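Quick one: structure below, then a few questions.
With one protein chain removed, the remaining protein chains of the complex are shown where they sit.
In order of appearance the chains are A and B, and numbering begins at 1 in each one.
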Amino acid sequence: MHAVKGVDLEIPKGEFTVLVGQSGCGKSTLLRTIAGLEEIDEGSIEIDGEVVNDVAPKDRDIAMVFQNYALYPYMTVFDNIAFGLRARKTPNAEIEAKVAEASRMLSIDHLLERYPRQLSGGQLQRVAIGRAIVRQARIYLFDEPLSNLDAQLRDEMRGEIKRLHRELGKTMIYVTHDQIEAMTMADRIVLLRDGKIEQQGSPLDLYERPATKYVAGFLGSPSMNFIDGMVTENKVTINNSNHSLDIPEQLKNKLTSYANKQIIVGIRPEHFSRADIANHQQHSKLSVNIELVQPTGSRSYVTFRLGQNSAVAELRPQDLLGHNTTIELSVDMSRVIYIDPITEMTI
Amino acid sequence: MKNKRPLSQLILGDRGFKYQLIAPSIFILLLIGIFPLIYTLLVSFQGITMMENDTSFHGLQNYIALGTDTRLWEALLHTIIFTCIALPIELLLGLLMAQLFIDKLPGRQIFVALLVLPVVVAPVVSGATWSLLLDTRFGPINQILGWFTGEEVTLLWTINPNLVYPSILAAEIWQWTPFMFLLLLAALSAVDKSQLEAASIDGAGYWTTFFKIVLPAIWPVMAVAILIRGLDLFRLFDIVWALTRGGPGTMTETISIFTYVKGFQQFETSYTGAVALLIIILLSVLVIGALKKVEIAR
Partner (left out) sequence: MKTSHRKKIKLAFRYVAVIALTILFLFPIYWLFMISFKTANEIYAYPPVWWPETLQLSNYRVLFEDGDAATVGNSLIVAGVSTIFAMILGTICAYSLARFKTGGEHLANWIISQRMIPPIAIVFPVFLLYVWFGMVDTYFGLILLYTAFNLPYVIWMMRGYIMDIPISLEQAALVDGYTRWQVVWKVVFPMCRAGLFATAIFTFVFAWNDFIFALVLTRTDVATYTVQVTHYFGGQSNFWGKISAMSVLGTLPIFFIVAFMQKYLVRGISLGAVKG
């Protein structure tokens, strides 16, 4: 049973690369292989052009931040951060200076004499990060560091880590299952599925031009709506309904081979808008029955039925004034994607 | 659905109930623990010996006699020697063995089960077995030694004053090292692996990782192990009895054997009472002292 198979990956220097995917997709395994904590059965890993398959973790000049912090409970924060430097026989004066700088960067310099058991989750995470950056390694690895924090802290730490990357400019490889973290933090996303790379590229690349249905459905919250329909003439007729969507001119050629065949249309919630407000040529109109409205304050998410599927539209709160049971929506067909139902790849 | 109870009683608990639960246990403990001790205390102030059944008050006579009884203090010394040699060896060996088992090892469970067997053998049987092994003419130990030296080996393991201590220690260490091994294996397995990984990435060598991360983590279990075994070693009786009966002479007489001889062979009842009390006091002081240390460490 291989956790990761047939992965060919190049990570550019100085970039913030995020390995993202569901649990069990192999992202942690991949990271740990880079760290040297897991063995490779086949293939090679090169860092800066040097093959490091048989090089021990401590000689790879990498630093790692663990999900459960992995701090040493019987040492003070200072000793925790200084541990790696001490192991490499760095002179004390230098240790003092480096720890001071790292802890200042992370706003934990007032905690240096405390013990891990006296710190909160967020503080522990900063100490773990401090331990990593103080060694000024050439690669920083993060293994789901924010999973154990509550939502608000997570938001805060996301920004901190991104800021850190800007300041330090080092190569950072970050593993997470959270697609929001991936989207907001990455220079480059590598989406893994069942041990293989599903797609890689910049966040917006993957968001707007997903290669497969999986990628399309993974990024974005609420996730993309997948509507089943059939291609007829210049429209897509939605199954089990009398709705249809116009296919824009420029895409008609792409879909000729799908004439009279089933197809999946991917519409993101934000591609919907209230019909009488938006008025572009590329918009198809639909009249639907509202099943559920979930307001978040700045947006309202409306659930409705579209053929045999359930769909969610993202509208502004004012679009839904009054108790509506039906609403007329328009869809921005220029941004919609089409997916082959059999190969599950984007057309 | 049985009796419905008022909510207030549910929350406050049944006061009589909790005492009912402890009553039988406390009763038995008092019966066997306290009353005999009080009786012993009384007896120790009397003058019951093998010869006379003198139950008059003799004051501290027996206790004073304790001070000048060289055999008693020698027995104590022997006990301390056994403890101070066996305990560290068991600890170290157990730790080494545990280290051996800590990484992936196919069939580990079988080996652990086999290695645990010495622990569940009766200490008397352990002593008897080593008697067998160390027998001058018919024991395999001498035979094996003979293979190495090339000539017949007739060491008198259980009689030669220079060899009796190693013999007893061999039986004791053989039996109880697996106990330490098991305990330490559990403790080592519980060490947070990600800490070890972080240390390896940080660049710490084997010994640094061991002393700074592993040792502090397993220390609580080690302390308990030392306490338990230390106490057991203090009570050493069975193995010595089976191997040497405390001999030759009184060379290997432990404090327990001394007490047994005084009480059940020489029938110096009152004196033995004083000895018993002395042992209890000594042990209490040691244990309280040790517990205080453990508390402080925590």
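Convention: contacts are C-beta pairs under 8 Å (C-beta built on N, C-alpha and C of every residue); 3 or more make two chains touch, one makes a residue touch a chain.
All figures in this text were calculated on a predicted structure; none of them were measured in a lab.
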Residue among B:83, B:200 or B:256 that touches the chain left out of view: B:256
Of B:59, B:88 or B:140, the one touching the omitted chain in the full complex: B:140
Hidden partner chain, touching residue among B:62, B:131, B:167 or B:252: B:131
Contact set of chain B toward the excluded chain (per top definition): 1-5, 10, 13-14, 17-19, 21-22, 24-26, 28-29, 31-33, 35-37, 39-40, 43, 97, 100-101, 103, 105, 109, 111-118, 120-126, 128-133, 135, 137-140, 143, 146, 174, 177-179, 182-183, 185-187, 220-221, 224-225, 227-228, 231, 234-235, 237-238, 241-242, 255-256, 259-260, 263-264, 269, 272-273, 276-277, 279-280, 283-284, 287
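Just so it is clear, only the chains that are shown with their structure count from here on.
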Residue ranges of chain A touching chain B (in the complex, touch as defined): 35-37, 56-58, 62-64, 66-68, 70-75, 83-84, 87-88, 131, 135
Chain A-touching residues of chain B, taken from the complex the two chains share: 192, 194-195, 197-205, 208, 212-213, 216-217
